[in-house]
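Apart from one protein chain that is not included, each protein chain of the complex appears where it belongs.
Our next item is chain A:
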Amino acid sequence: MLVDTALAVMWIGLTCYALFAGADFGAGVWDLFAGGPSRGARQRRVIEHSIGPIWEANHVWLIFVIVLLWACFSPVFAAVMSTLYVPLTLAALGIIARGAAFAFRKVSTELWQQRLFGASFALSSLLTPFFLGAVAGGVASGRVPAGLAEGDVITSWLNPTSALGGVLAVLTCAHLAAVYLCADVAREGDTELARAFARRAIATGLACGAVALAGIAVLHADAPELFHGLTHRALPLVVLSAVSGVAGLVLLATRHYLTARVTAALAVAAILWSWGAAQYPSMLVGSLTAPQAASHPSVLSACLISLACGAALLLPSLWLLYGTFQRTSTSEADRGVGR
C-alpha cells in the first residue's frame, strides 16, 4: 500500500512535469519555427510572456520526480541513471542551455544576442524532450536491467521504442504548447494568431495520433510485454487518450480553446498512466518490481508525510502563481493601485 502510494505520487509528479513543463518545451519548439526576427517577433513575445513567470516552477516537477525516484526506489534510479547516462547527460545539458538561454534572452537587447540565446533556447527545447522520451522508451522496452550500468550504453536508447518515445514526446510537447497558447493569445484579443496556433495544435495532434498508430506496430515487434499491457490491462486508458485527443481536435476547430486545454491534458496524462498501468508492478521490465525496489517503509512514510505537508504549502502557492498570471494581463484593474 505504502509502495503503491509512493509510486502513484511519483507518477502524479511525472504527469505534472509532462503537462506543465512539457508545454514550456513545446513553446520553445514553436519559438524555433516562428520565422525570421520581424515575422516571428509577435509570436516570440507571446511565448515569452506566457511561460516567463511559470517555467521555473514547472521545471521543479522534474527535480521532484528524480528525488522521489532515488528516495523511494533507489536501485531503479541507480540502474536507469548508470545505463542511460548518455541520453540523460544530453538531456541535462539541454536543460541548462534552455533555461539559461531563456533568461539571458529576456534581458538582452541586441538582435544578434537575442538570436543566439533564442536559437539555443529553441533548439534545446526540441532536443531535451526527445532524449527524455528516448529514456522512457529504453525503460519501457526493458532495456535497463537492475544493477550498475548493466544495460547496453548505446542500444538502451538507440532503439525503435526509444525513437518512438522521443518523437512522441516532442510532438506531445508541441501540441500541448499550441493548445495552451491558443487560449492565452485569444485572451489578449489576437484572434488571428489564436487561429494560427489552433491550426498548429490540430496538425501536431494529428501527427501525435499517426505516430501513436505506427507505434502499435513498433511496440508489437520491439516491446512485446509493454504491448501486451497496453492492449489488455491499460486498454481503457489508451482508449481514453484516443477519445480525448479526437475530442480536443474538434474543440480546437470550433474555437473552444479553454475546454481544449482540458482534453489535451487528459489525452497526454492518459498516455503516461497507460504506460504505468501496462508495466505495473514491474519497474525495470524483467528484473525489478516496485515492491522489490522500494525503500524501507520508514523512508517511504517520511517522504510521503513530508510531501503531504509540503502540498499544503505548495497548492495555495501554485494557485496564487497561475492565478496572478492567467488573469487578463494588461488591464488597468490588475495593475495595482500604489505603483
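Note that a residue touches a chain if its C-beta (ideal position, glycine included) is under 8 Å from a C-beta of that chain, and two chains touch if they have at least 3 such contacts; residues count from 1.
The criterion applied here is as follows: contacts and distances are computed from a predicted model.
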Chain not present in the shown complex, as UniProt names it (candidates "dihydrouracil dehydrogenase (NAD(+))", "Quaternary amine transport ATP-binding protein", "Oxidoreductase" or "Cytochrome ubiquinol oxidase subunit I"): "Cytochrome ubiquinol oxidase subunit I"
Which residue of A:Leu14, A:Val29 or A:Cys72 touches the chain not shown here: A:Cys72
Hidden partner chain, residues of chain A it touches: 45, 48-49, 52-54, 56-57, 59-60, 62-64, 66-68, 70-72, 74-75, 77-83, 85-86, 88-89, 91-93, 95-104, 106-109, 117, 148-149, 153, 295-296, 298-299, 302-303, 306-307, 310, 313-314, 317-318, 320-321, 324-325, 330, 334-339
